[in-house]
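Below are the structure tokens for one structure; questions will follow.
Missing here is one protein chain; the remaining ones are kept as they sit in the complex.
Going by the order they are written in, the chains are A, B and C; count residues from 1 in each one.
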Amino acid sequence: MSGSIYGKLFTISTFGESHGPALGVVIDGCPAGLELCEEDIQIELDKRRPGVGAAATKRNEADKVQILSGVFEGKTLGTPIALVVYNEDAHSSDYSALKDVYRPGHADYGFDAKFGMRDHRGGGRSSGRETLARVAAGAVAKKILKSLGIELTAYTLSIGPIRAESFDASVIYENPYRFADPIAAAKADSFVSALKADMDSAGGVIECRINGVPAGIGDPVFDKLDARLAGAMVSIGAVKGIEIGDGFAAAMSRGSENNDPFDLNDGKIVTTTNHAGGILGGMSTGCEIVFRVAVKPTPSIAKEQQTVTMNAENTTIQIKGRHDTVIVPRAVPVVEAMAAITIADALLCNMGSRIDRITDFYKR
Amino acid sequence: MSGSIYGKLFTISTFGESHGPALGVVIDGCPAGLELCEEDIQIELDKRRPGVGAAATKRNEADKVQILSGVFEGKTLGTPIALVVYNEDAHSSDYSALKDVYRPGHADYGFDAKFGMRDHRGGGRSSGRETLARVAAGAVAKKILKSLGIELTAYTLSIGPIRAESFDASVIYENPYRFADPIAAAKADSFVSALKADMDSAGGVIECRINGVPAGIGDPVFDKLDARLAGAMVSIGAVKGIEIGDGFAAAMSRGSENNDPFDLNDGKIVTTTNHAGGILGGMSTGCEIVFRVAVKPTPSIAKEQQTVTMNAENTTIQIKGRHDTVIVPRAVPVVEAMAAITIADALLCNMGSRIDRITDFYKR
Amino acid sequence: MSGSIYGKLFTISTFGESHGPALGVVIDGCPAGLELCEEDIQIELDKRRPGVGAAATKRNEADKVQILSGVFEGKTLGTPIALVVYNEDAHSSDYSALKDVYRPGHADYGFDAKFGMRDHRGGGRSSGRETLARVAAGAVAKKILKSLGIELTAYTLSIGPIRAESFDASVIYENPYRFADPIAAAKADSFVSALKADMDSAGGVIECRINGVPAGIGDPVFDKLDARLAGAMVSIGAVKGIEIGDGFAAAMSRGSENNDPFDLNDGKIVTTTNHAGGILGGMSTGCEIVFRVAVKPTPSIAKEQQTVTMNAENTTIQIKGRHDTVIVPRAVPVVEAMAAITIADALLCNMGSRIDRITDFYKR
Partner (left out) sequence: MSGSIYGKLFTISTFGESHGPALGVVIDGCPAGLELCEEDIQIELDKRRPGVGAAATKRNEADKVQILSGVFEGKTLGTPIALVVYNEDAHSSDYSALKDVYRPGHADYGFDAKFGMRDHRGGGRSSGRETLARVAAGAVAKKILKSLGIELTAYTLSIGPIRAESFDASVIYENPYRFADPIAAAKADSFVSALKADMDSAGGVIECRINGVPAGIGDPVFDKLDARLAGAMVSIGAVKGIEIGDGFAAAMSRGSENNDPFDLNDGKIVTTTNHAGGILGGMSTGCEIVFRVAVKPTPSIAKEQQTVTMNAENTTIQIKGRHDTVIVPRAVPVVEAMAAITIADALLCNMGSRIDRITDFYKR
């Protein structure tokens, strides 16, 4: 088992190694009648391509997506949607030196321990390219959410010590670091240039905000909406933590501070603060959903590192090839995609929660 | 759907409202031949009962577990193990005042939004008592892990501003705060007493360490071992965040600092540091697995709070009844239980990962 | 794994050995707001109790069901519904002679091969008593279906060579053989009495008809409605075959005979014949759903049989104790229950199939 299937009713099944023939995803459970074309998906895929700043890798593929099934005359059929991207610009020879060596911070050793073998080229299945399939599926989920008035915005909150101090959603995709704060973006460029010169790398924090989710989405026990978001986020390579609402800071506050008072706004129930991040007891409150994920520094660095070979010999390694000094910016659309998929799935699962709504649904 | 089922091969299905007739769990997928008796489960259940410190609630039930199936002559049969605990000491009348009011920080509003109704008595399905079923199932998972040489230790790392500064596993269940540091435990007692006088509450952080998991457990994509642990932890009520290894601190470090160099120890591959917390690319490295969860302050406080009624009228609320000033200590065995269940499931799922091991398994 | 969980959104998790403390089921995914009391379930459980005819076993327990969770003030909460029946009248000593012997036609040998052990008392998990949990869960599913105007009727079509020749639903539970034809029931009584004197047993065929399922329920590939019904039916102990509509007879007919012409009835699309049994391409047509299951003869017979012991020695066996000469009548409510659970689940899964209906659902 490689655990490459995600979702209960909106189910995605991804495939592909970094330097194999292709990567892609099969989506089973997309409702019929949704307008969908390749351009809808391409727009999202392009967001995860390297930007122009100092953080960028030089690998720059077109990553053109093809829809192989599930769409007819511009609309989804309700049947599985297969999306594929063929690999073009893969310099496998860059990696031959790494064939027998376990790169620190990477999954190499785990693969050999689990499967007894691995595709050593570019990380194989554990490459960042794997997220391409998630973003493609997320593009479809986002279209479903959009038709329900739900919008997601993910962005870089910090890179290393550089932290955003303002928020302007319109600039996120205008700087290569995906900051919503142009000043932080400028600072990050200097920071990352220095890191690069130092043959080192940095991590950061991504924040995601989701608006328009109705109250009552998610389940009260294991399938809590935040539990599902947490699983989805930590499933993204390099993510080492997640917090919802105030998160770890809530652990330091008092009940009287952390509880969000309920109030009325035009007769609608709202909370006056949002320490909970829009989810209470696993179910959405109707407020903005907010969470943050911690991304570790890119493990591939040019600096010399101590490690061992497959044959259990000590050695050192210097990782060449094209690598992002910071992968945070490229993880931003992945966070958005996984959140979209999770919310879409929770919305579908929620439809059968009340007998009155079921009888009403089938009576029409 | 209430999302009360967890696990792929070691699957638990929990049930029960705080003030209903009973709570319990059905475990499907426990291997046959494991020695198991009610005492094995009772020991774990007793760990989540209130301690004697200032943090404790006064509700103090026997919580006697019964095994209804799946065990014969002291051993598991491989068939579903049903465990049940009947509710005895439930003062429903304590809650009648809360019937029409949404308690801040609780799931009440979410329940009504989702299901159109709720059992208002003691939080119903969202009560802390729900975790009883998790701990019961965790007791079984822990026995499986023990037979494989795997041990788990969860403990309080901080309560409000009080943070542990030493580690002695032997004291965890000798203080009501589940600190592994007796000095921190003493400080916590003063802190919590003051909070209680103030009619307020606090949160904290729980750390969990798991030793003995072989390398290669977990899957490289969605079912990463840390992704599954993250989902499991955030599914525990009041948990608002999780971090694996260095977690959010990793987001501030450099690749050269955060990467754990591989080395050899008696010919065995190990890492010389463990910033990764024992998991790389979703698969265990064979090192100690370490993660922390953030627990929010108990939302039930005696202090007056602003809120609204079911009928959308503004009101205030003072929550009476028996509530823990800090729920962190009682969440400690729950963290351990959910980790045990998750690891046991991942171990079972991993058995089919290599054709040579499968053919070897069936040849015998 | 014992494979005791069934259903995707309406999920049942059953437990219990024939002579263990109790049997039962946890239902996760029942919608909230459904009126439900113990009597609703008891009525169905009573249908699987032995009748008064020659076919009956003498084991005659009260089988009183208790609702342990998920129901509050007479309505379902949307949370898991746990149902339990304690075993009372279990004569374990009847079975001690069978401890080391594999009964022909039973699961005994399979259990030992799979689990390395078994509860030999009364078949343990493979006892007919296991179906009690299915019928209890089915009672809940039937209430959901009833509120959607869907009705199920299962009945005996044949016992050994005795085949029904008329259909009157009102007599099904007025004869111990569950025939819808009183003349067949009378003939069956003579036939079964003779069998009993002969220390032998017989099988039969059960037919089930389901009315009111809207068109378009079920999925076009693996989760075809008939595929799910087939899996559900063959999962009932002693069932060795299923056919939908004309079934095996269709394999002998021509396309021009077997195709059901579409026609209009008051503007509604219908078929003029129903060789398909109400399902085409895995989706319901809106016509009556019809299927039949083959039930093998009761394997427990008093006649001497050749067999082997656990220690691989030849021996003979005569099965004493209380056994039904024909189990077909007691399987009738089980067929109905499993069909109800399957249809209820398919209806819930179907709600997210069209984007227009989803947006409409969430707009209200």
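Everything that follows uses one rule, which is that a residue touches a chain if its C-beta (ideal position, glycine included) is under 8 Å from a C-beta of that chain, and two chains touch if they have at least 3 such contacts.
Given the structure is predicted, the values throughout are model-derived calculations rather than measurements.
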Touch criterion as defined above, residue of C:Asp28, C:Asp63 or C:Glu130 at the omitted chain: C:Glu130
Selected from C:Pro21, C:Gly231 or C:Gly321 as touching the chain missing from the view: C:Gly231
Residue in contact with the excluded chain [from C:Glu35, C:Glu88, C:Asp168 or C:Asp356]: C:Asp356
Contacting the left-out chain in the complete assembly, out of C:Gly29, C:Pro297 or C:Pro333: C:Pro297
Selected from C:Asp63, C:Asp246 or C:Glu336 as touching the chain missing from the view: C:Asp246
Contact footprint on subunit B, counting only the chain that is left out: 8-10, 29, 31-34, 76, 78-79, 144, 147-148, 214, 220, 347-349, 351-359, 361-362
In subunit C, positions touching the absent partner: 1-6, 14, 102, 104-107, 109-116, 125-126, 130, 158, 160-161, 195, 200-205, 214-224, 226-235, 237, 240-248, 250-264, 267, 269, 271-272, 276-277, 280-286, 294-301, 303, 305-308, 312-314, 349-350, 352-354, 356
Residues of subunit A (touch criterion as defined above) contacting the omitted chain: 1-5, 9, 11, 13-17, 20-24, 26, 28-29, 32-33, 66-70, 72, 75, 77-82, 84, 114-119, 124-125
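As a convention for this text, only the chains that are shown with their structure count from here on.
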Chain whose mean Cα position lies farthest from subunit B: C
Computed distance of Cα centres, subunit B from subunit A, in Å: 26
Distance from subunit C to subunit B - Cα centre to Cα centre, in angstrom: 37
Residue list for subunit C, restricted to those that touch at least two other chains: 9, 29, 32-33, 78-79
